[in-house]
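For reference, the structure discussed in these notes is given below.
Excluded from the complex is one protein chain; the other protein chains are retained at their positions.
Chain IDs A and B follow the sequence of writing; residue 1 opens each chain.
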Amino acid sequence: MSEKTWRLSPDRCFAAEPTQRAVARDLYAAVKDLPLIAPHGHVPPALLADPDARLGTPAELFIIPDHYILRMLYSQGVALEELGVPRRDGAAVETDHRRIWQRFAEHFHLFRATPTGLWLADELATLFGVEERLTGASAQRIYDHLEAQLARPEFTPRALLNRFGIEVLCTTDAATDPLDHHRKLHAEGLTHIRPTFRPDAVVNLDNPTWRTQIDALSAVSGVDVVDYASYVRALEQRRAAFKQLGALATDHAALTPYTARLSTHEADAIFQRALHGQADAADAVAFTGHMLMEMARMSIEDGLVMQLHVGSLRNHHDVLFTHFGPDMGADIPIATEWTRNLRPLLNAYGADPRFRLILFTLDESTYGRELAPLAGHYPAVRLGPPWWFFDSVNGMRRFFDRVIETAGLYNTAGFNDDTRAFASIPSRHDVWRRVSCDWLAGLVVQGMLAEDEAAEMAYECAYGLAKRAYCA
Amino acid sequence: MSEKTWRLSPDRCFAAEPTQRAVARDLYAAVKDLPLIAPHGHVPPALLADPDARLGTPAELFIIPDHYILRMLYSQGVALEELGVPRRDGAAVETDHRRIWQRFAEHFHLFRATPTGLWLADELATLFGVEERLTGASAQRIYDHLEAQLARPEFTPRALLNRFGIEVLCTTDAATDPLDHHRKLHAEGLTHIRPTFRPDAVVNLDNPTWRTQIDALSAVSGVDVVDYASYVRALEQRRAAFKQLGALATDHAALTPYTARLSTHEADAIFQRALHGQADAADAVAFTGHMLMEMARMSIEDGLVMQLHVGSLRNHHDVLFTHFGPDMGADIPIATEWTRNLRPLLNAYGADPRFRLILFTLDESTYGRELAPLAGHYPAVRLGPPWWFFDSVNGMRRFFDRVIETAGLYNTAGFNDDTRAFASIPSRHDVWRRVSCDWLAGLVVQGMLAEDEAAEMAYECAYGLAKRAYCA
Partner (left out) sequence: MSEKTWRLSPDRCFAAEPTQRAVARDLYAAVKDLPLIAPHGHVPPALLADPDARLGTPAELFIIPDHYILRMLYSQGVALEELGVPRRDGAAVETDHRRIWQRFAEHFHLFRATPTGLWLADELATLFGVEERLTGASAQRIYDHLEAQLARPEFTPRALLNRFGIEVLCTTDAATDPLDHHRKLHAEGLTHIRPTFRPDAVVNLDNPTWRTQIDALSAVSGVDVVDYASYVRALEQRRAAFKQLGALATDHAALTPYTARLSTHEADAIFQRALHGQADAADAVAFTGHMLMEMARMSIEDGLVMQLHVGSLRNHHDVLFTHFGPDMGADIPIATEWTRNLRPLLNAYGADPRFRLILFTLDESTYGRELAPLAGHYPAVRLGPPWWFFDSVNGMRRFFDRVIETAGLYNTAGFNDDTRAFASIPSRHDVWRRVSCDWLAGLVVQGMLAEDEAAEMAYECAYGLAKRAYCA
């Protein structure tokens, strides 16, 4: 059986209707090569700090670290061990990367009509020059091809960084991270790679390693954390250290957006209970709610943009977590209430011109009902792009259709790729640019926007909004 | 820089696909000039009662009283003071209406792809004959033009009332309103301007002015309200007074649609606590839930249609409320539960042929899940059109797509503009007529509706449904 040639449509993600497609093409042509602003993601800074770093084997690049891939294969009965995912107990897993790749290729049809399928196609065909479709039959030929490409100097992370046209790339880093990689990058003048301050592990008292993290916080900050006051000082020290290495923002993940200020006395009492291993679930909720207020207060003082990601119930599958740890595709969203939960924080800080708060949801029913009305009122609020499962063609279309009429485009924060997979960055931005241009083209052909307005808005979607939201 | 001419597409809101557009055009041509039924809105009756009333300056007409405009400008950092919005404390605000207009014009791009932008374009271009796009550069020329137009006799409210082809216009009036304006209109024979009975301020015990409102109710009704029985008599008196001046309906706003009948004894006990300033939050919830039952009972007796608007958490932003009062764009929706909350009321009255209940939601996730199934069963229930943030092109499309398959078109109540902005009435109805015709055209070209059926349904959407829901 002869394999199919892989020919990506130059018009992918564009409406079939010819007048809309023509406008979409024009809008897209003007923005497709703009520099990439990547203000939120999970690329490991080590990959860029070391000029000799390599992307690894095709299995290491595309499969083993990517929970989008793992979960889909797992859902159809492929064991994570067969995909080479290391077990916490050190039990044997597949080590033959060609066999891992073969399994992936044989299941590649599972990704049809998914964003992962769209990104993979673009990476393989556009970035790596693969010319036949990935199937069980073509798997080993394509592995050979990828291996050869990955050995070339054009495919080192540093080379790709330039080729991708990345203007800013923010990583996400624990509050306790010593930032050695970032220091190295900074010293080398790669100041467009920036850290982001993510303090969840030292803020959420129900984190099982919280106590250890506090010790690490003491060590890295040089502040001996013994009570709430020293804890706050240590956090402030870390924020300053992040800022010094170019940080633009903080990032906070919470199960709910509950916010409420505690008195210093209450905060300290909870903190002491936590230090002594005596904090309960209610303490954890109260403390996180308080610390979100406190982080907003600090943002006003130091100018770091505050990002809030809400609604993921992590590690839903206990056995899987026990065997493989977090980020295996078993984080499942829950419904989210924003209007009441965020009210204390917004009443305190939402109108402060020094404050910017970017909100991310996994509950699309809140787009039009809560988030767009909040962003369309509070000066501090911007809405982040569709997150995670919704970073997809339909997810983006729903975002535009439900958010913009109420919030306006200018209260959104453009795109971020949120990826761990460095090589997928251009593919992800490309989907966003295509979908946003197609959405604008739809408004033009329905007589609801002039073409010059649409062109300005396409530029905003591709570049301006993210730039202003994070770098202004 | 030469300013762009403002040329509204005659096909705006219509699909680009030519066969659908052709059908949409035909359907629209047959309904676009039908008289306007405006059964729910917030036009001040004083505007029409006084034959010499004027619409004011362009800033007074378009900006200062319109919370859609204010919230968007505020969300992007424009202070309400700069827009001439009066402060409760009497502190100075901008009084130069040309400067207010200039600020608005400089931010006009914020309204791109929003319904407000669509209405404004139509009002300025179609109603006022503005021929260049509104920008910072054209702002003062356009101000001159609008000022000249507004001075002409064709632009008095009374003249516009005729020009707009308004067959019925219902205002919304407090239960304590003496209805002097409506009495004047009635006496003049302008009987198509009708009051609507809105008793929230005397029903919701958590309204801070409730006690004062009860005194006003005593005064206006001539019933000395001293207990629950006299309270009910006073409300009945007011309903009769409204009805005498042409009222077709009542209107009720509640945070949730909770309904449950109290015994007369319980109702009186709560009422007595409220009179003595001792009612608590639970009392307020119970009393509102009871009074919704009671209002349904009265509707069955006097024939007034009952409207219920649910889900807006008013005055989310405390400081803004303190400085400027309500209706500044800081009312934010919450999730709503209809199935269980409305069950007592519907079990009691939902099958009574004398009763009509029109429901409005700010939680679109309930369209298909709860509201359409309820309307598709209970004879009394009709669904009101997309409300507030959802009175938009996409909001209407979602309404049609999610409601009609389950409820059927004939269990909906047509359109109402719900506006405070008198001059925007035709623009709002026009968007609805366009979107409904385009939706029907889509069904025709997908072979799911015959053209003659679509034509009948387009008439229903534009005129018949609202007429029958309120005036039958």
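Definition applied: a contact is a pair of C-beta atoms (placed from the backbone, for glycine too) under 8 Å apart; a residue touches a chain by one contact, two chains touch by 3 or more.
Remember, it's a predicted structure, so these values are computed and weren't measured experimentally.
Undergrad: Check each of B:R158, B:R343 or B:R420 against the chain that is not shown and name the one that touches it.
TA: Checking the options B:R158, B:R343 or B:R420, the one contacting the hidden chain is B:R343.
Undergrad: For a quick check of understanding: of A:C13, A:L61, A:L409 or A:L449, which residue touches the chain that isn't displayed?
TA: Looking across A:C13, A:L61, A:L409 or A:L449, the contact with the absent chain belongs to A:C13.
Undergrad: Which residue from B:A375, B:V393, B:C437 or B:L465 sits in contact with the chain not drawn here?
TA: Selected residue, touching the omitted chain: B:A375.
Undergrad: Can you say which of B:R12, B:H181, B:H290 or B:R402 touches the chain missing from this structure?
TA: B:R402
Undergrad: Which one, A:M72, A:I100 or A:V202, makes contact with the chain that was left out?
TA: A:M72
Undergrad: What does the interface between subunit A and the hidden chain look like in terms of residue numbers?
TA: Given the touch definition above, subunit A has residues 4, 8-17, 71-72, 74-77, 109-115, 118, 133, 313, 316-320, 329-335, 362-365, 389-390, 392-395 touching the missing chain.
Undergrad: Can you list, in ascending order, the subunit B residues touching the missing chain?
TA: Per the touch rule, subunit B residues meeting the hidden chain are 15, 17, 19-20, 335, 337, 339-340, 343, 346-347, 350-351, 353, 365, 368-370, 372-379, 381, 401-402, 404-411, 442-443, 445-450, 452-453, 456-457.
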